[in-house]
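The other protein chains are all here in position, but one chain of the complex has been omitted.
What follows is chain A.
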Amino acid sequence: MEADRPITSVKLEVLAALKIIKHCQESLPTMVTGSLLGLTIEEGCLEITHAFPMPEPHDDNRGDIVKTGDDAAIDDEAAALDGHEYQMEMMKMLREVNVDNNCVGWYQSMYLGTHSTMNLLENQLAYQAELSPNAVVILYDPMQTAHGNLVLKCYRVSDEAVHLRTTGKNHFIKPKSIFQEVPITLNNPGLVRALLRDVGDGLHGPYSAELSGTDTTFDRLDLSTNPYLEKHLEFLCSWVDDLAAEQYKFQHYTRSLRNNVENRNAKGRKAKEELAAAIEEGWTRSDAPKRMESLLISNQIRTYCDQVEKFTGGGFGKLYLTKGLHGETKKQPSSSATSS
């Protein structure tokens, strides 16, 4: 395929972005996935123009919908298709209305930046192996998208990690370089820009605040930090526990390797060499604990830490701002009192 150069940027059309957001937001608290359609437009740039949701695997709510007779027949037919077939079917339908008929990746909702999991890695690897080396995953965080911030991230698995995975080696890789973040730009086509201008100018009714009550400019000034930080600390605790468990596994394995060699009662320098060789051999064996797991965990913990730091950074600013304001208000009444 067009795999000459790995992609370095992603242009996300707002339609696709909104579709992702809608799907992820409406399905809360369930974490959902979907497919991305688009094209590689130029060297190293991927354009995503459409997205559609994937149905949840076990969907029992369908009975609620009122259907006419032949609708139900079709619906059963559609229900029989699972993930992959659903995707093919949807793409076939979309092709009829001239939507880009090229799957370029998938999207998923993420919870507080939790992306570094085995599941996601495997899934993305499958996409990169089967579909195209340029496949990407877009992650939308419904929890963090508040206070005026939009959290939409795009990742792919780095070549290094792909190589490691395909050769099946149990080697070390820097946790940071497992996933590679691809910068996203939101792209508005001409007509959409025209519409947005109108909306921004308030031509289509009072869009800009009062009506929906969700003017996001001032939400940012919210001082309460506790729920967000509490959740993060909670997550951190459990992930650190996981990491400790992984480390313990390694420790245990190393010790058992060592014991095996020592039981053979070799002596002197030869024993040392033998030990080293045995350990090296031991780590390449298939039953050795997988390092990827712990690497992913440490990558995730680092992400949490970064998020916490970013958040507290902003928190300090706001806190001192409040102090400043409060100091002002304390002074002001007295000054106005003296003037009057």
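In the analysis below, a contact is a pair of C-beta atoms (placed from the backbone, for glycine too) under 8 Å apart; a residue touches a chain by one contact, two chains touch by 3 or more; residues count from 1.
The definition used in the following text is that contacts and distances are computed from a predicted model.
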{"item": "Protein name, per the UniProt record, of whichever chain is missing from view (\"Exoribonuclease phosphorolytic domain-containing protein\", \"Adenylyltransferase and sulfurtransferase uba4\", \"Eukaryotic translation initiation factor 3 subunit F\" or \"GID complex catalytic subunit 2\")", "value": "\"Eukaryotic translation initiation factor 3 subunit F\""}
{"item": "Missing-chain contacts mapped onto chain A", "value": "11, 13-15, 17-19, 21-23, 25-26, 34, 49-50, 52-56, 59, 61-62, 64-66, 70-71, 74-75, 77-79, 86, 89-90, 93, 96-99, 142, 145-146, 148-150, 152, 170, 172, 174-175, 181, 183-200, 203-205, 207, 211-212, 214, 216-218, 220-221, 223, 225-226, 229, 232-233, 236, 240, 243, 247, 250, 254, 279-280, 282-284, 291, 294-295, 298, 301-302, 304-305, 308-310, 312-319, 321-323, 326, 330"}
